[in-house]
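Some notes on the structure that comes next.
Note that one protein chain of the assembly has been removed; the remaining protein chains are unaltered in position.
Order of writing sets the chain letters: A, B and C. Residues in each chain are counted from 1.
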Amino acid sequence: MKSLMSFALAIFMGMASLAMAEEAPRRGGTLQSVLWPEPPGIMTGIYTQSSALLPTTKIFESLLTYDFNLNPHPNLAESWEISPDGLKYTFKLRENVRWHDGEAFTADDVVFTYGDYLIEVHPRARAVFERAQVSKLDDHTVVFELKEPFAPLIRSFDLCCLIVPEHLYKGTDFRKNPNNLAPIGTGPFKFDEWKRGEYIHLARNDDYWRDGLPYLDDIYYRFVPDAASRALALETGQMHIATQNDLELFDVDRLSKLPHLDVTTKGWEWGSPIVWIEMNLRKEPFSDKRFRQAMMYALDQNYFRDVIFQGYAKVATGPVHSASPFYEPDVPAYRQDLKKAEALLDEMGLKPDADGKRTTIKLLGLPYGEMWNRSAEYTRQALRKVGIEVILEPSDPAGWATRTRNWDFEMTMYFLTTMGDPALGVSRTFLSDNRKQGVLFTNHAGYANPEVDALFNKAAVSVDEEERKQLYSQVQKILVDDAAVLWLVELVWPTVYNKKLHNVVTGASGPNSSFADAWLAE
Amino acid sequence: MHSWRIGVGAVLLGLITVMAIAAPLLAPFDPMAISGPPLLPPDASYLLGTDMLGRDVLSGMIHGARVSLIVGLVSALCSAGIGITVGAIAGYFGGAIDRALVRFTEFFQVIPSFMFVILLVAILTPSLLSITLAISVVIWPPVARLVRSEFLTLKTREFVEAARSLGLSHGSVIVREILPNAMPPVLAVGSLMVATAILTEASLSFLGLADPNMTSWGYMIGSARPVFRHAWWLSVFPGLLLFLTVLSITLLSEGLGDKSNPSLRGQAGH
Amino acid sequence: MSLLRIEDLRIALPKGGDRAFAVDGVSLHVDQGETLCVVGESGSGKSLTASAIVGLLPSRSLRVAGGRILFEGSDTLRMSSRELQDLRGGRVGFVFQDPLSSLNPLERIGKQVEEVLRQHRWTGDHRQRVLEMLSAVQLPSPESLVEAYPWQLSGGQRQRVMIATALATRPSLLVADEPTSALDVTTQAQILELLRDLTKQHGIALFLITHDFGVVARMADRVAVMKSGKLVEYGTRDAVLRTPREAYTRKLLDAVPPLRAGPARPAGEPVLKATGLTKSWVTRGSLFRPGRTVAALKNVSMSLGHGNTLAVVGESGSGKSTLARVLMCLTGADSGQADLVGINANYLGLRSRDLATVRRNIQLVFQDPYASLNPRRRIGAAVAQGPLAQGEKPGAVHARVAELLGKVQLDPSAADRYPNEFSGGQRQRIAIARALAMRPRVLIADEAVSALDVSVQAEILTLLKDIQRDEGLSMIFVTHDLRVAARMADQVIVMQSGCVVEQGAMQDVLTAPQHHYTAALIDAVPSLPSISVQQ
């Protein structure tokens, strides 16, 4: 009996210690992270490729961080206040923060970053922060003053907008500053070494402002160019984490079943990418709404989700991502229906010829790899079924970008990050005054609808969350009925990581968070 | 002694050619159409399995033969045209013309030619035409060198002098006397050019420089590369067919040229 | 006991050849210190017999099918490869036909000679022996020669090196396979003399293979005549040369033209004259090396009378072929002029499209019958080609082709066949027909018979003479062979290094040469009548 008791006790103790090990973060350890492609550089603001962001966000920090619902939380800003008219944002900064070179972090750095640095180097940030006048109240207080309300501002202090050291950059040529090669930030990890073609090494910042953090000693970002090899490296435990496009989706499926690996699809709420096909509405037959609707009916969004994106996608119903607080689910639905598609085409007068061909159009595919090739190939096959012959136009990244921004396409396929707030990421594609030839990710299609313009513009300056929801809801209904673009799917990027790694995806930035509290079990 | 090579080569190549010509009749499915579930291993209805989109691999391979053979043949013809012209003029006339043309040829030999092909195709954007053109531009130097050296030897042959002393013009001496005698080795090298061109096209497609509106073997292998560890049939079968095609042409060429000189193998082939 | 005794040797050819045995039942012997000449035309098996002595058959597909080869009493056919190696270069030395390719191009001369000493563990000082042998073969400055590479030596010098190598280990038998046939006549004579002196002096037996009865007459103690792998006649030199028993031997002997010319036929008006022809080749130099100029013709003049034959005689490099080519406008001259009398004065330097009359009036027959016909053209087309290019009517040309083929004693059906179906002699007839198709006034024959076996040679020469008589042709006969020249020509010019050193009536020049080079040339000809003179 006694022995049984002690046995049970032993089991209990064992379980307890196991649970302890699960819960108590361990100090130390080296995180091996996949990074691909090798970024050209990791200076924030200058290098904004998605692969540059992973190391950049460990070195640099922003004022705020965001949870999965895009609610702001303090970071370098201890607290903040927004005036009721929505014109004045006051941030109180932390006092015990130091740059990696030992200099103190102050309001000057913030003012320099948002008033000067980002405006020059980062076009997307410029679009937001040009609206504001940034000034310093005291060493640890800054104020952003707006001319008219811009509600998305509070959601704009993330990935793109990390703070850089004023004392190293002010008055220099930002792009040629020698510190770009060994960036100095305030983040939990310091830049140590970049072995070109092999890895970037970040070392623990012992002076980090959050006491006792970070847990990890090192992070190695290793450039592993072959997707299959990346999967293998996770499988064998050589690598701890891979994310976004690092892995082929069917590999993710396979890896997710392995006992030592976990998969999450969270952490991309801020980006909220949607895959769509944009049509050049200046050209026949795309100018005809029935043709666009017919194509919506001809395409099977479920096929994109299930076969091409291997389940790592959601069917997109409209221009706003379903993770956004402004998402409107109640819009006209386009379930695949070939009869309806054909009827619409017939109604337009596009009759099939002897070969069943009604018309021939061109699709400019996104040159970002096999998944995109497959998407284009499926589109061709699907549309062929209703008599629309599609010629695929090959391209390279430069060619794609050039042709798309110069409106030199019939249809172009890509994905756009809608960035949580429609005023940041959605309206740019539909506003008629954003038809800027030569500029990428504007209204390339030439969509122009005064009603839509009015709704978007009103929503952007409204400070009333409910009103904004209402306005965006209306816009979504109009755009979906118009089939202004062919929405396919919302991308869901998986992050696959070793179960030994904890606190990986804790907010809207997912693996692009600072990793200050990430830790590795033995 | 080499007749078995010609035999085996011809039979293999013949089969592949028939396959290419009769592709629509032979292929069980439309090679582009999604005809089944994706990534199905070889089974009774999809003999060689299906790809990532559920397209039939066998049908793709059968249709892919067309691209390979067309690119191979047309590029080889074009490059033979360039090579013969350059080589014949250089070899026959000699002197400064020869030196200039030899430099010109050398230049194209020195260029890391596969990089050059990649560059050309990328610039012109991948299409059947641009791929063929780019390949032709780089694979001709071996032909030119060979034709030149044949001409250098043949032009001193007495029958050439005899023809000249019979009053034939330079043009007809080149075309009617020398060229036919230079042809056998040129034919051997020319057929190797076909193999080189096919391999180069496949390599380009493998790297993603393919005409997306055509099914080609290299493209099939290249696009299956991410999944090749799991769906081995996607890379292995098209590669095997590519290998057999190149092998058959090489056999044929060896049989034709007999003392085949490896230095005549094209520059860009891999 | 004989030094070497070959008994009933048979060497099998691979299946499917034109005969079963390359060498069929040959029995020979060579005694100590004597010279045996084995004579035969190409394909007679004479070289294979020699190679078989020490197991050096050139191809795997050939094998000895029977017989014995006893060297110093032991059968070399049953020796181990080790024993054979000791024999080769040790007891048996070899000299081959082509000195240009018989030395390794990458190694220095001294090393190549010394190698045989090392291989056979020569006990004396190697370098000393090498120098000794090089002087023995009368090579200049042996000291510097050992450092030279083969390409720096002339053909004759290389053959001397080969002889030095072969004799360095004091072998008892020297096998020499056509040692002089690739050399110029004067060099030929010197090498033969050297071989004879050295072998006699050291009592070395010589197994000498040749196709040339002149060589036989000069060298042999005994003679073996071979034909198609069989021994036809075997006996002492005098017996075989003077009283041949076999018809084949007689035929071979008869085919050797005597070095004797008849009186010159009366010369008609000159048809072709050339004066002051000069031509030089410039080799391309580089940044640091100026190009060199090689004079091929230096102020050469000649004149050919109607119905006459002019022989142009000289050794290789003398410029005789260049002369022919300049006269044919196949090569431009630097200066000088040529005159096709009454038709086309000073025709050199005309543009190729203005050469039609020259082409019609001067035609050429080339040396190598295997190279002078386009292998891809039917005979008829080849013969018709010239007239058609000159714009004659196809029908007329066709008829003429048949007539011409008859004239050169070929069947008219030959017109539909390709050159590879014909023998060398037949091809040369075709080439003649092709030249005649242009109805030329002047026919230039450039070494037209030197690539042919002697018996065929004689036929072609006869044919040319007949045609000349029938057609009233004037001929220029370019040759290195004085015997051929003597037989054909009325007049002769002798060339050396691009210069004409002597000219005159053939008979006069032969009997009373004025220039010492001409005399040397005549002297060097190993002709049959000289047997008696030499004895």
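Heads up, the rule we're going with is that a residue touches a chain if its C-beta (ideal position, glycine included) is under 8 Å from a C-beta of that chain, and two chains touch if they have at least 3 such contacts.
Operating definition for what follows: contacts and distances are computed from a predicted model.
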Name of the absent chain as recorded in UniProt (options "Dipeptide transport system permease protein DppB", "Cytochrome c553", "Secreted protein" or "NADH-quinone oxidoreductase subunit L"): "Dipeptide transport system permease protein DppB"
Visible chains in contact with the missing one: A, B, C
Where the complex has a chain not shown, which of A:G28, A:G212, A:P225 or A:G356 is the residue touching it? A:P225
Contact with the hidden chain, among A:H260, A:K351 or A:K436, goes to A:K436
Go through chain A and note every residue touching the omitted chain. 32, 37, 40-41, 46-49, 122-124, 126-127, 175, 180, 196-198, 222-226, 228-229, 232-233, 238-239, 367, 396-403, 405, 428, 436, 438-442
Using the touch rule from the top, list residues of chain B that touch the missing partner. 103, 106-107, 109-120, 122-123, 125, 195, 199, 202-203, 206-208, 218, 221-222, 225, 228-229, 232, 235-236, 239, 242-243, 246-247, 250-251, 254, 259-263, 265, 267-270
Touching the absent chain: which residues on chain C qualify? 54, 56, 58, 60, 81-82, 85-90, 93-94, 96, 98, 101-107, 115-116, 119-120, 149, 151, 162, 165-166, 286-289
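The rule is short, and it goes like this: only the chains that are shown with their structure count from here on.
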Could you please state the distance in Å, as a whole number, between where the Cα atoms of chain A are centred and where those of chain B are centred? 45
Once you find the CA centre of chain A and the CA centre of chain C, what distance in Å lies between them? 88
Whole-Å distance, C-alpha centre of chain B to that of chain C, is 46
Give every residue of chain B touching chain A within the complex, in rising order. 32-34, 38-39, 52-54, 122, 125-127, 208, 210-213, 223, 225-230
For chain A, which residues are in contact with chain B within the complex? 227-228, 232, 248, 250-251, 254, 307-308, 365, 367, 370, 373-374, 376-378, 380-381, 391-396, 399
In the complex formed with chain C, which residues of chain B make contact? 157-159, 161-170, 172, 177, 180-181
